[in-house]
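Note that this complex is displayed minus one protein chain, with the remaining chains in position.
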Amino acid sequence: MQQSSILLLFFFLMGIALIVFTYVYLSSKKADQGMTNPLKKRFWFFLILTVMMGIFASVTIPKSPYFAFADKTPAKVIHVAAMQFSFFLSENAIDPEKPSGQQIELPVDEVVEFRVTSLDVNHGFAIYDESNRLITQTQAMPGYVNRLRYQFDEPGKYNILCLEYCGMAHQVMRSSFTVK
Amino acid sequence: MSKNIVFLFLLIIGFCNFAEAQTTSNALKEETNIYEKVFDVPLQVVDRQSASFDELYAQKPVILALIFTRCTGICNPFLVKLKENLQFKTQENPFQVLVVSFDSRDGISDMRRLAQNLGLEDNKQWTFATTDSISRLNQSVGFEPIWDSLRQQFDHDALLVGINKEGYITKKLIGLREQADLELLIGSVNNIFSPTYRLPNQNSLFSCFNYDPVTGKNTPGLGLLFLALPAVLTTLLLVFISYFVRRSRQKRVQLN
Partner (left out) sequence: MESIKIRKITSIWIITVLTLFVASIVLGILMRLNQGGVLQQTPITFYSNMTIHGITMIGIWFVAGMAGINYLMERYVKTSYTANLIALILTVIGVLLLWAVTLIGKFHTAWTFLYPLPLKVMWAKWATPTFLVAMSILSVGWLIWGISMMTQVLKKYSIAQAFAWQHFKKDPEVKTPPFILISMITLVGVITCLFVAVVLMALYFAEYFSGGSFVNDALLMKNLTYFFGHTIANEMLYLGLAVIYELFAEVGGRPKWKTTWYVALAWNFTLIFILTAFFHHLYMDFVQPEGFQIVGQLASYLASLPAAAVTVFSVWVAVYRVKIKWTLTNLLFFIGVAGWVIGGFGAVIDATISNNIVLHNTLWVPAHFHTYNVMGNVLFSLGFFYWFSIQFTDKLVSERFSKLILSLLIIGGAGFLLAFYIGGADSIPRRFSNYPAEFTSAKFLANFGAAFATIYLIPILILFYNITKRCLKILFSSSS
């Protein structure tokens, strides 16, 4: 699970920082005036940092989600219109004047496309799996349609939550669909 | 006099509303049948061997236009406009145009005449055809012509359907459309993916980007200016203040 590895990575980095800072602090407590300071080789420090940053960037940037499944023809399109404080999901285009939605069922192991827009303010469109993990998301912006492609590997019920603050009932703005 | 103006004004407003309603309903219709497979009909092709639809789209993605030759309405301007729009199209993204009649009265000779009238009989990119299973084809692309027995004409949309090499409908266009929309259609049948698109009828004066379907890239819009402006202002301010304070200091030095 991506989130767990992120948390682990964070704790790891935090641990290193804590150890080094504590070590540096303690060293000053028992220092005497004549000691030499070995931290003069700054160049290497910066070089290592730059290289690590470069590697991290070049590994992660290709994993960006914008063009995921771009070369596939999706099995289904779902139109999504977000509106304070509900979602309309439909297999047909949604009329902004008379928005209406339907129960959605999606095929497992096939690419599907969500066309997400908003009829009023900015909203979020976040998909949570059965174990309640956030698996993917996009924003719903008025005037624009965002195309989110995804392939569900597990059948089950998926929840949709609004992840962009949209007003007083933001926390209850939700919907769901099933994957079979 | 003033009454007339008011009336004219109301008329214009009414017309605008009507036009707007028309485009929204078309926009909704265009979104039907997307990513569905087009029905594989047998085709009788003008001056060529008959073929099934899947043989055709397997070679090159297809832009399908549905018309009938006895049409006194939109079909002719529709095809003329399509021809115009495609005239200067380079071969960057491959496609072919398939014109199919949805009128059972049309025979292969009617279609040949149509091709000749348009001056397209020798154009390799265009194919004119009839089929005996038109209703299945209509259904699979969501096309619903209605026979008007009074006028002896079909009531129908000017529909273009984009079909990719796998036979899936990737995009539809309804009505007489401009070059840019057509480019989007051609891009879509070649599976060029853009993670977003803009809805019609929205204010786009200060938009940041305009999507260019030919290159698949975004070109900067007026809105970007607003984003760049503050940084430019600050830089100018910096230079201006620096110049100004130095000059006034020099003056002071000279005075002393």
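Every chain is named by a letter (A and B) in the order it is written, and numbering of its residues begins at 1.
The definition used in the following text is that contacts are C-beta pairs under 8 Å (C-beta built on N, C-alpha and C of every residue); 3 or more make two chains touch, one makes a residue touch a chain.
As the structure is a prediction and not an experimental result, all values here were calculated from the model.
Across B:S140, B:N164 or B:T196, the residue that sits in touch with the chain not pictured is B:T196. Across the interface with the omitted chain, chain A contributes residues 2-4, 6-7, 9-10, 13-14, 17-18, 20-21, 24-25, 27-28, 31-33, 35-39, 42, 45-46, 49, 53, 56-57, 60-61, 63-67, 84, 120-122, 124, 126, 128, 132-139, 141-144, 146-148, 159, 161, 163-172, 174.
Within the complete assembly, residues 195-196, 198, 202-209, 217-218, 223, 226-227, 229-231, 233-234, 237-239, 241-242, 245-246, 249 of chain B touch the chain that is not shown.
Please note the rule applied: only the chains that are shown with their structure count from here on.
In whole angstrom, the spacing between the mean C-alpha positions of chain A and chain B is 33.
Against chain A, the residues of chain B that register as touching in their complex are 24, 27-32, 34-35, 164, 166, 168, 170, 191, 193-199, 202-203. Contact residues of chain A toward chain B in the complex are 66-67, 70-71, 73-77, 79, 92-97, 113, 115, 117, 142-147.
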